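Sharing a structure below in structure tokens format, with a few things to ask.
The complex appears here minus one protein chain, its other protein chains still in place.
This part shows chain A:
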Amino acid sequence: MENQWFTISVYSENSVGLLNRISGIFLKRHINIESLNVSKSEIENVSKFTIVVFTTEDWTRKIVQQIEKQIEVIKAFYHTDDEIIYQESAIFKIDSDLLFDERQIQNIIKEHNATIVTVARDFFVLAKTGRRNEIDEMHDAFEPFGILQFVRSGRISVSKETMPISNLLEEFQLNN
């Protein structure tokens, strides 16, 4: 089986220590987490982990089984890239002088659909949301001019198929 990109979505209780428990599952199998994002989800008091791995489907399936086994995990899924809609965000801090000294800078901002977050006397800040390669392209375009600071978020995604978490939780309420 070939390595490919998988996005693992984990719905869980919001509890201290669960991140450690989940990351330990990857550690034990010597599999690197390529990107990790934890946020609230569409359900109140339910957290969502979005984890990106580059490995085989077999390993991904086993990891998801182990994640789901954790007491505070409600449900875990995995998807290939074409089964999800996904984005990353990046923030660039650039020297303000460039805006006036380098004519291409404004074109780069336009071409890459970046947003100007703030402009100060010494620096300005750009935000870019998109796929990893789009952010990489914008990064490459700015690099020759110098980037003061750069940071990119983990992948966030929604699946094309439904994730019936609310049903699961309602079922539990009914049965208990």
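Here, contacts are C-beta pairs under 8 Å (C-beta built on N, C-alpha and C of every residue); 3 or more make two chains touch, one makes a residue touch a chain; residues count from 1.
We take it that contacts and distances are computed from a predicted model.
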Per UniProt, the name of the complex member that is left out, chosen from "Acetolactate synthase", "Rod shape-determining protein RodA", "Sodium:proton antiporter" or "CheY-P-specific phosphatase CheC": "Acetolactate synthase"
Given A:3, A:39, A:65 or A:104, the one touching the chain that is not displayed: A:65
Residue among A:99, A:125 or A:169 touching the omitted chain: A:169
Residues of chain A (touch criterion as defined above) contacting the omitted chain: 12-13, 15-17, 20-21, 24, 28, 45, 61-62, 65-66, 68-69, 71-74, 169, 172-173, 175-176
